[in-house]
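Selected chains from the complex are presented in situ; the others are not included.
Should a chain be cited, it is by its letter among A, B and C, assigned in written order, with residues numbered from 1 in that chain.
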Amino acid sequence: MRTIGKQRKKVGLPPGTIVYSGEKRVERVRITLIDYDETHFQEKEAGAIEECFPFKEEPTVTWINIDGLHDVELVEKLGTHFGIHPLVLEDIVSVGQRPKFEEYDGFLFIVVKMLSYNDERNELLTEQVSLLVGENYVISFQEREGDVFDLVRQRIRGKKGRIVKQGADYLAYALLDVIIDNYFTILEKIGDRVESLDERVVGDPTPKTLQEIQVMKREMIFLRKSVWPLREVISGLERAESKLIRKSTGIYLRDVYDHTIQVIDTIESLRDMISGLLDVYMSSISNKMNEVMKVLTIIATIFIPITFIAGIYGMNFEFMPELKLAWAYPVVWCVMVAVIVGMVTYFKRKNWL
Amino acid sequence: MRTIGKQRKKVGLPPGTIVYSGEKRVERVRITLIDYDETHFQEKEAGAIEECFPFKEEPTVTWINIDGLHDVELVEKLGTHFGIHPLVLEDIVSVGQRPKFEEYDGFLFIVVKMLSYNDERNELLTEQVSLLVGENYVISFQEREGDVFDLVRQRIRGKKGRIVKQGADYLAYALLDVIIDNYFTILEKIGDRVESLDERVVGDPTPKTLQEIQVMKREMIFLRKSVWPLREVISGLERAESKLIRKSTGIYLRDVYDHTIQVIDTIESLRDMISGLLDVYMSSISNKMNEVMKVLTIIATIFIPITFIAGIYGMNFEFMPELKLAWAYPVVWCVMVAVIVGMVTYFKRKNWL
Amino acid sequence: MRTIGKQRKKVGLPPGTIVYSGEKRVERVRITLIDYDETHFQEKEAGAIEECFPFKEEPTVTWINIDGLHDVELVEKLGTHFGIHPLVLEDIVSVGQRPKFEEYDGFLFIVVKMLSYNDERNELLTEQVSLLVGENYVISFQEREGDVFDLVRQRIRGKKGRIVKQGADYLAYALLDVIIDNYFTILEKIGDRVESLDERVVGDPTPKTLQEIQVMKREMIFLRKSVWPLREVISGLERAESKLIRKSTGIYLRDVYDHTIQVIDTIESLRDMISGLLDVYMSSISNKMNEVMKVLTIIATIFIPITFIAGIYGMNFEFMPELKLAWAYPVVWCVMVAVIVGMVTYFKRKNWL
């Protein structure tokens, strides 16, 4: 996971120059349009962005979703038609943005991060999602086709719940809500990995375990960077004095805010746990070293003295009276056994065996 | 103790969908109702939630306590009758909530965590308690049947103290008070475990001790997460400009607030102590390694030189004049003893023995 | 030093129940009364609390000091006569309070911690002191008889300084001032112990040293908990808009506030130093291990090769031409000496000797 390079902006280009800064993640930009109110529902995939323009004027809620950000021309056309400031367009296609909320005349601009988890490679993926919220439209930009928004689409299609009775601000809330709800799924997966690591770190601490701890630590640094600013984003939305956000939506935003705080709390707890893993790893290593040292010490301490005794009677002095005695050899054996027994007793008392 | 997974919300369901997110901890939801004022007292166990509805209109204080949150339908009926916002009902049955306080038209909503301690398994248990405080009623929701509230019930039954002369706000205060008082009991138990760990960590630091330190560390992370937001909850209640909280109750809330701060202080102190334990553990391990190394070094350093001497006179050279001398053998013994004495003296001077 | 258990409140009793939560530290509650103004001075020891009641109405400043908190009945009588809120009385006898300042109608309530140092057992002792400050009276509660307040008594008796010309607020200030001044004495003693530890930690780091560091660390955690809230207490007093605090006393409170900040600064510095001691301890241990290892390595590295040489000529092959040569034995000795010299030179170059 490269966490640094992506934020790079094209140095030196005039501000407001719209240049896509990410990798091209989808072949073709896909534009889907949903237009609805309590009685009416229309969904279509637009071949060209111009097909969406007529909906701007209609009183029904229009949701334009754009998957893929590399078609800069399309974004510019959209911007011109909907009256979006060039700096906003620049931010939409610069995928290293920090989550943020900005109020403009006639629309609100929200940038958040959508997370997904590659189960095969145990890798955390991130994607920038920008929302433009107007009087009666929401335009959402994603780096690639995602399935999280499908949950909202189904609710609109099925005319389930409050959503079809509410305005564009509620739609924007609903999109933020599914994005943040999705964080809980991601955090649960990370929680599972922390627990699996936890077991391995005590049972079998290898350098690979350490590397995994490091990777998780970085993921948390990265996650934190994506989520902390969300707090301000949501509370900014809640407090915004814009006419674009109805009072009745405020209570739902407070609910999203609570979830954001929960996500942040959980991230902080996971960070604390992962830091704890490092401590456990370090002491597991120390423990293993200790055990190795004990084995060496026990072996050496038992055999060195008795080897010395054997060495004594390996000397070739002519006048060594013991050598002539028939019972000397068994006695030496007894002494050796006594040394072994003494040592083992000593280690037992020291709790080394 | 799983600290992460529980917070998970059902991703993608429309907001306000009431789905119980915890484990089913009681077989049957139990509804108890206490209705009282200074002169009047009624207590009953309601078979169905509808039995409680008439009490809403009466001027006496009504306390409805619901043990078990999995009967979603019951919660919905209650919500409809008492005019509770669907998002509040959703929060009541989602057991991973952060403690919070919210003001609504006509009622206050309070979420706190109740702690208990499983002595057998040395495990900290947590339970979400939600309070709905209206003009003349308090509805409390618990995950399972608890005995902490019995203390309040007895006071009402016995008409002891101020409680029967006061309104629903005082009842809510009394419930919060026993919940927070109970934290002190829990913290004392944790304090005892810290002290017991403290002794073991110096005397006999095993990998199991380390694991126990880690478990306690996590418990503190978890406890902290449950208690820190309480501060805001209580001070929010104290400052709330709702008509539902009488002025005379304010002074009692300040008292609860003081206790909350004391709980937080104690948690922070315990955290510091547990962190300290890890340092002691690490250096106990180092100390033990040091001791092992010393034994090895002493044995090796004494015997290696004298074994060498024995080796010398084990050589088979034909012309080794010493071998022929009658006093050579005792002299060699003397040299060896001298080496031993020298080494021991050296170690004594180094404070190794 | 138990830092946790003391804070425990009696769980479940109705709020305002006055139950002494500490150990009984004095046999008999002692009530002393001093009544003074610029011209008048009266001091007596009251047998019963009722003897103090008439002084409430008099315009002179009355100081009632109560040593020992276990006589709950006495406290209650006092409370009733002076119109003290039951929650305040509860706080006075619950000795695990956090320092705090509260304004009530007609009186101010101040809780602080008084410290003392048991030199024999090198132990920090703490005692809760509560002050009730009214229009023309101060009532002080202590857990046991203390000598710090004697300094104030002597000033009143001797009519020294400003004190006799000022009101009850100045008396309260004077009492806080001696309590906080006393902290400096305590901190100096701790500072001395830190310095003594500092020397031992480098010279002779034993597990006992580690334990002492841990004890001091905890004392600092404990001290910090007692002193940090003092800051708010004093600044609360300073800013209080109560008529009970005259403007002229404000400047003295600012002085006490400065001292409190100094105490906090010093505690933080001591904490930093004690943390530093742990680092030094850990590396002293590492250094010692290193030294042990070096001795082992030097001995082993010198003798292992020459023992091998001796081993070679201890072999019993029939055809070992060296064995027959008369000068072989001295040559072998020379080789051995050469190995020794070589090794020693190598170690010298490595700075190991």
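Everything that follows uses one rule, which is that a contact is a pair of C-beta atoms (placed from the backbone, for glycine too) under 8 Å apart; a residue touches a chain by one contact, two chains touch by 3 or more.
Being a predicted model, the structure only gives us computed values, none of them experimental.
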item: Given 3 visible subunits, total identical subunits the whole complex contains; value: 5
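Throughout what follows, only the chains that are shown with their structure count from here on.
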item: Reaching chain C from chain B through chains that touch each other, fewest steps; value: 1
item: Copies chain A and chain C - rotation angle from C-alpha fit, nearest 5 degrees; value: 145
item: Chain copies touching (chain A, chain B) - same or different residues, decided at half shared; value: different
item: Middle chain, criterion being Cα centroid separation; value: B
item: Chain of greatest Cα-centre distance to chain C; value: A
item: CA centroid of chain A to CA centroid of chain B, Å; value: 26
item: Gap in Å, rounded to a whole number, between the CA centres of chain C and chain A; value: 43
item: Residues within chain C bordering two or more other chains; value: 314
item: Chain A to chain B touching residues, read off their complex; value: 148, 151, 155, 160-163, 174, 177-178, 181-182, 184-185, 187-188, 190-191, 194, 198, 202, 251-252, 254-255, 258-259, 261-262, 265-266, 269-270, 272-273, 276, 279-280, 282-284, 286-287, 289-290, 293-294, 296-297, 300-301, 304-305, 307-308, 311-312, 314-320, 351-352
item: Residue ranges of chain C touching chain B (in the complex, touch as defined); value: 2-5, 7-12, 14-17, 85, 87, 91, 96-98, 100, 102, 204, 207, 210-211, 214, 217-218, 221-222, 225, 278, 281-282, 285-286, 288-289, 292-293, 295-296, 299-300, 303-304, 306-307, 310-311, 313-316, 320, 322-326, 328-329, 332
